[in-house]
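Please read the structure below before turning to the comments.
Complex shown without one protein chain; remaining protein chains in place.
Note that the chains are named A and B in the order they appear, and that numbering of residues resets to 1 at the start of each chain.
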Amino acid sequence: MTRPTLNWRHVANGAGLVVILVLAGVVAHTTPNDEQQQAPLPVRGQVGETLSGRNIAATVDAVRVAESVEASNGWAGPTSGVWVVVDASVEANVTESNFGYARLKVGDVTYSASTRPDRATIAATGLSVGIPWTGPLMFELPRLLVSGDAARTAELQLAVDADPRADSMLVMPVDLSAIEIEKVVETGRPVWGAR
Amino acid sequence: MTSKPPVEHGPWRQRARGLYDKLPTKWLITGVSAALLGLSALLGGLDDVPTPPIPEFAPGDRYEALQFALQPERASLIDGFPEQGVMPDEGNRLLVVVATVENTWTDPLSIARGGSEPDSLAPVGIDIVGDSDAPSDIIVFDDGSTVATVQPNVPVKLAYVWEVPAGSLADGDELRVDLLDREFQGEATIYFGDRFSDFHVAGFVTFDVEDLGAGVGG
Partner (left out) sequence: MRRWFRRNRIGLLAVAVLLPATVGITFATQWTAYFGERASAPVSVVEGDTVDFGRAEWSLESSRRISASSAEGREFGLPPGSDLVVVSVRVSPELGDAETPGCIVTLDEHDGSTVTRTWGESATDPIDYTATEGTRSLCATDAVGPYTLESVFVVAGDAGDDLALALTVPGELPRYLSFRL
C-alpha cells in the first residue's frame, strides 16, 4: 500500500462531519418534547390586573384565606383544611364557553376550584362573551401547605377548557403565606354584568 | 503452524475413546435434563407460584392505594336521599358505604361514578342496578353536595351510593367490599391526563350492613 496523503478534502470532510454532529446534538437537545409542544400558552399578570387571553379574560380582585366560608346561598364550607377564596371577574372573549379550568398550583400540587358551593361560586359556570361574571372561586387546601414555603410562590391558573393544552391560560402569582387566615369569610353572590 | 503426529495410547484407552465417540451425547443431555426436571417436580418445583393472599382491612383501618388513602367506616341500607335528589327506582334501595378519602396524589382526583369502571370501592356478590359497578352517586357527607372531586391532602368523608334490589341485602348481613388499586404508567400524550394500568383488587373489607330505613341526614 502507498502512504496515505492528507489533503484539504480530507480535512474538509472531517470538519464537515464534526459540524453536522454538533448541529444534530444541538437540535436534539432543543427540540421541544410533547409536554412543551402541548403546553398551555400563559398570559401572566398580577392580582388586580385585567388579563386577556385568546378566549378568556379575567380580573382577580382579592384572595382571602379562611377556616370556613359562608356562601351567599347559605352553604357553609366544612373542611378539615382551609379555604382559599379568590374573588374574580371572568368573561369569554370569542364564544360562549364553560369555565372549565380554575386551579391553584402550590409547588407540585394542583388544587381545583370546588363546585360544592354550587351556584354560590363561579367555578364551572357558563361564561358570556364580553359580559363578565363576578364572584368567588373557592379552593380547599390543607392548612399546613398554606403557611409553608411553597405557598409563597403559588400560582392561580384560569382557562376555558378543562383540557388547557395549547390554548390561553391566565397565570397570576399569589403569596398565600402572606395572607392572614381568618375564622370565617362571607362571599358575595355571583353577579352577571360589567362592573 | 506445525502439526504433531497423534499420540499412541494403550489398547484400553483406545477402546475408551471409541466408546466416547459412540456415546449419543444428545440423548445423554436430554436424559439428564429429564431426570433433573423429574426430581424438581417431585420436590414441588413445577407447581404454581402461590399468589399472596389479598389482605383484609377492618372498618377504621387506613388503606393506602396509589392515588388516595381510604378509611372505610360503615355500610348501610337506606331508602334514599331526598334532599340531594338521589332516589332509587321502585323496588330498589340504596347501599351506602361511608369512607374517609384522602387524595395523596398531586392533582385533584375525580372518583369514578356512573358508567365508568369503579376505581376505589366495589361491593362483591350483590346485584348492582346500573351500567357498571361504580357507585351511581358520591355524596360529601358534611354538606350533601354530589361532587366527587377530592383535593390533594384534604381528607373528605364521602358516602358511596349504589342502587341495589330491595331483597338483596338485609340488616345484619355481611357484605364484602373490594378495595381497588392501579399502577401509574405515565402521562398521556394524546389526551390530557395520566395513564394507568394493572387495575386490581388490593384488599377487602367486610361490613355488617345496617338497615337504616330512611334518608340519612345531610
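FYI, a contact is a pair of C-beta atoms (placed from the backbone, for glycine too) under 8 Å apart; a residue touches a chain by one contact, two chains touch by 3 or more.
Every value quoted in this text rests on a predicted model; they were computed, and no experiment measured them.
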Shown chains touched by the chain that is not drawn here: A
Touch criterion as defined above, residue of A:Asn93, A:Thr153 or A:Ser177 at the omitted chain: A:Asn93
Omitted-chain contact residue, chosen from A:Ser68, A:Ser128 or A:Thr153: A:Ser128
For chain A, residues in touch with the removed chain: 93-96, 126, 128-131, 192-195
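Methods note: only the chains that are shown with their structure count from here on.
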For chain A paired with chain B, centre-to-centre distance based on mean C-alpha positions, whole Å: 35
Sites on chain B touched by chain A in the complex: 106-108, 140, 142-143, 145, 147, 149, 151-156, 187, 189, 191-192
Footprint of chain B on chain A - complex, ascending: 34-35, 38, 75-81, 103, 108-112, 114-118, 139-142, 145, 162-165
